[in-house]
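For reference, the structure discussed in these notes is given below.
One protein chain is absent from this view; the other protein chains keep their places.
First chain written, first letter: the chains are A and B, and each begins at residue 1.
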Amino acid sequence: MSFLELKDLRVHFPTDDGLVKSVDGLSFALERGKTLGIVGESGSGKSVTSLGILGLHKGGRAKLGGEIWLDGEELVGASAEHVRTLRGKKMAMIFQDPLSAMHPFYTVGSQIVEAYRIHNDVSKKVARKHAIDMLGRVGIPQPDRRVDSYPHEFSGGMRQRAMIAMALSCDPELLIADEPTTALDVTVQAQILDLMRDLQRDFNAALIIITHDLGVVAELADDILVMYGGKCIEYGTAEDIFERPEHPYTWGLLGSMPRLDRDRTERLLPIKGSPPSLINVPAGCAFHPRCTFEDRTGGKASTEVPQLVETEGGHLVRCHLPRDTRRSIWETEIKPSLEAS
Amino acid sequence: MQKTTRLGVAALSAVLALGLAACGGGSTTTPTSSGAPAAAGSTGEFNGALTAVVNPSDKKGGILKLANAGDWDSLDPGDTYYGYSWNFIRLYGRSLVMFKSAPGKTGNELTPDLAEGLGTPSDDAKTWTYKLKAGIKFEDGTPVTSKDVKYGVERSFDKEVFPDGYTYFNDFLNWPKDYKGAYKSKDVNTDSAIETPDDQTIVFHLKQPLSNFDYFAQLPATIPVPKDKDTGAKYKEHVISTGPYKFDKNEIGKGFTLVRNDQWDPATDPNRKALPDGYDVATNVNADDIDNRVLAGDLDVDVTGTGVQPAALGRILPDPAVKAGTDNPTGTRLWYTSINGNVAPLDNLECRKAVEYAADKTALQTAWGGEFAGGQIATSLLPPSIPGHEDFNTWVPGADNKGDVTKAKEALTACGQPNGFETNIAYRAERPKEKAAAEALQQSLGRVGIKLTLKPFPQTDYFALYAGKPGYAKDNKLGLAMNGWQSDWPDGFGFLQQIVDSRVIRDTGGSSNISVRDPEVDKLIDQAMEQTDPNSRNGIWTQIDKKVMDDAYILPNVWAKALLVRSKNATNVFVNDAYGMYDYLGMGVK
C-alpha cells in the first residue's frame, strides 16, 4: 500500500438548496518523496479534498465517505481527536494567503512555537530555538530577530516562508500546499516554489500542491490530477499531462496557463462558460456544456456519465470522445494553436 | 406551640389596643368589626393607628430603622422646617413645650417639656413667661439654663446661617432695632425680646398680642443650644442633645444613628418612653425601595410620613391583609381654589355661589389623587384634625358631591348671568395634579355655562408675580386660582391667618391669600389673637371658617391624605394628629 491512498473519497455538504457533492468519488495514491499536483478551477473540489484529508472539512455538517489511508491508517473512520494528533505532526498544510492565514495578534515566532509544542514536549526556550532554526532554514534573514516580528511586519514572500517554516516545524510526512504562491508576485512565486522543492527533498515528505495554475506544478509535480466538478477527469504523470493531455478541459487549462517564458501581454485562451453548479450537476458529462467537442460524442455527452478509464500506462481520462479522436484533436488542433500563440 | 403563643400575644395586644383607645379619650372609637383581622395580622386593622395605639408595649431595647427618600433640610433645631423633622427632633431635643405623644386628637394638645407648665401670658398676651424644670442636662452633663434657650432662639434669627428655618420669632418678638442674630449682633442687649431673670425663667416680649404663643414655644428653635458648643452652620453635624437620644454617627447625605443619652433623666420627662436603644436613619434612599422594605418588615418607618408611592399604593389597596397594616390619616393640608372677588362678575356673591354649587367635588378628589393618596372631600377650610374644625357644608354641591346644577343656575340668574360667563383659572405649571383639578373644574363649571380658560404659571413666581399679585390677577381676569395651604401647627392661627387675613395681601404680590377680603374676618382674627383661653379662641376660628365660606371666596377641594404603612416590628404605633403621621416618640421595637 502506498504512503497516502484515497479510495472513492466523497465529501458531501447538505445545504438548504440540496446536497453539494464537493468531492465525489476521488481516488489516488502518493508515495513519500513524491509530489502530486491537483489542478482545477475554484469549486472543482481540490481544496475540499485537502481539507478532507486533514479532517478540517467544515465541522459536523460535511459528510465524509470512502477511505483515506495514511501510512497504513484509515482516517475517515478514525476519531476526530486522533486525526487532530496527526495534524501538524504527520500531515501539515500551507495555506494560500499567509497574511490572513497567520494570526495577526501573535508574533510569527510564537505561532511556530505553538505549532511545535503541540506535538513536542519541550520548553518554550527550546521551541523558540527551533523556530529560529526553521525560519533560517526557509531563508528568512536574521531569524533570531525576525522571530519576534508580527505577520504584518513581513513582506508577502517572507510570510509565506514563515508559513512554510510553521508547517514543517514538526517534520511532517505529508505536506499539502493549497495555492501556495497565488497571493505572491511572479518573481517571489518562483523562489517559493524552489524552496518547496528543496525542502521536500530534504524532508523526504509526500507533497500535494493544489493550484488552479498548471504552471505552478509544471516543474514540481511528479503526477498531476485534474479535477472538475468534484471528480477526477484526468490523471497522469507530469509528462502525460503536458505532452499528451487527452481531456478537453485539460487542454483548456493548458491554454489559459500563464507562462514565464511568454510575454505577459499575450492573450490567454480562457475556457468558455463557468464552472458547474455542484447542486444541479449537468446530466451526462459535467463538462459537456462548456466542451467545444461535445458534438463529436454521438450525443452521449449529455446523457451518460463518462467513466475514468486508463488510456495507457497509468494515464487516466474521463471522456466520451473516442481515444483516437482525442489524440487527433490534440495533435492537429490544440497543440499547434498553443504553440502558435 | 410557637404558633399558639404568638396568637395569644396578638390577641392580647388587640385587647390592649381597644382598652387604650377607650382610655385615650378620643372622641371616636376604633371600629371593632370582629377582632379577627387584628389577631391574624397582629398589626391591627386599616386606620387602626389613627385613634388607638397598635401593639402597645413597654418593652425596651432594639433599634428602630428609619429611612428618608430625601434628606433633612437640617438636623439643627434652629434651621429645620419639615413637619417630620419636628416630630423626630423630640428624640434629641427638648423645647419649652411640646405636643403630647398620643394617638388622635390628644396629640394636638400642648404639654410642658423643658418648662414646668404651659406659658403664663400677661393680660394683654404680649408677654409670656416660662419656668424651666430643674435637673435637665445637655448630653455632656452641663445643666440646661434659660440662657441656653434664649441663645437657641437668638441664633435662629440669622437666616443667612439658617436659611431653612421659619421666621416666627423674627417677626413677632420685640427685637432691638437692626438686630441681626446671635452671630452678627453679639453684644447687643436683647432683653426687649427675651429676658432671663434667672437660670430657670425665660420671658418673651412680643410686638403684638399673641394668644397662642405656646405653639411658638413648641417650635424646635426653643430647644436649648450651648453657646460654647455652637458651630453655626456646622452645628447640624453634631447637635448637642437634651433628649433621650444623642448623635453617634452622622454622615450628611447618607444617614445617621442615635444612641441613648445617659444624661437624660426620665424623672424630668413624663412625655417620652424612650423604648428603643437607638435609631438607625438612612437618607437619600430610593422611595419605592422604602415602601417595599417597610411592607416586608425590613424597615420600620418612612420618616417623611408623606405616604407611599403610587407603585406601593397599587399593591396595598387591593389586598385586605396588607391594607389592614396601613393607616390613612387626613393631614393639615387643604387643596383649594381661590375665587377672586376682584374679577367681575365674581365680585357678585351669587356668581361665586354658582361656582361653589357647580363644582364636582368627586372629580376634584380624583384629580388630586383619589380617596387614599389624594384626600378627603373638603367642605370648609379647617382640616378635621385642627381644633376649631366643625363639620359644616355651606354650599352643598348635591347629595352625591357631583355638583348641584340647578342651584348653580339659580345663583347665576340671581347674579344677572343666567347663561354663565367666561373667566380664567390659574395653576402652577409644574404640578400635574393642579392642572388635573383645574381641568375638572373646567368640565364641571362648563355644565352651567361658566367657561374657564386654563392659565399655567411657573411655580416659583406663582404668588410673587402672577396669581398672588392683585394687579396682575385683576388685569388678566384670573377669576379662579388653584391654591394649597398647610399649617405649621394644628391651630386656627397657624392654618387660617395667612390665607384669610386680607391685611397680608400686598400690592407687590407674594401673599398666599389671593381672594379673601372681608373686614369682618380681619376683626375676628384680631380677637382670636388676643383670646388666651383655647376653647373660646377655637370658637372664633370656627366662626372665621364659616364666614369665609359664607363669602364664597374659597372653594375647598380636598384635605390631603397619605397612606402610611405600619412597621411590622414596631410597638406603640399611632398617628399623631399634630404631625399627621406616626408619632416617632412613642414607638418601640418588638
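Simple rule for what comes next: a contact is a pair of C-beta atoms (placed from the backbone, for glycine too) under 8 Å apart; a residue touches a chain by one contact, two chains touch by 3 or more.
Basically, contacts and distances are computed from a predicted model.
J.: Missing chain, UniProt name, options "ABC transporter permease", "Protocatechuate 4,5-dioxygenase subunit alpha", "4-oxalocrotonate decarboxylase" or "Sarcosine oxidase subunit delta": which is it?
T.: "ABC transporter permease"
J.: Could you list, sorted by label, every displayed chain in contact with the chain left out?
T.: A, B
J.: Could you tell me which of B:Arg293, B:His389, B:Lys409 or B:Arg537 touches the chain that is not displayed?
T.: Only one listed residue reaches the unshown chain, and that is B:Arg293.
J.: Which residue from B:Ala67, B:Ile240 or B:Cys415 sits in contact with the chain not drawn here?
T.: B:Ala67
J.: Given the contact definition stated above, which residue among A:Gly37, A:Gly88 or A:Gly109 touches the chain not shown here?
T.: In the full complex, the listed residue that touches the missing chain is A:Gly88.
J.: By the contact criterion defined above, which parts of chain A meet the unshown chain? Give residue numbers in ascending order.
T.: 51, 54, 56, 84-89, 92-93, 95, 97, 100-105, 107, 114-115, 118-119, 150, 152, 166-167
J.: Give me the chain B residues in contact with the hidden chain, please.
T.: Against the left-out chain, chain B lists 67, 70-71, 73, 81, 158-167, 183, 231-234, 236, 252-254, 282, 284-286, 288-289, 292-293, 295-299, 460.
Everything that follows uses one rule, which is that only the chains that are shown with their structure count from here on.
J.: Hey, how far is the Cα centre of chain A from the one of chain B, in Å?
T.: Going by mean C-alpha positions, chain A sits 93 Å from chain B.
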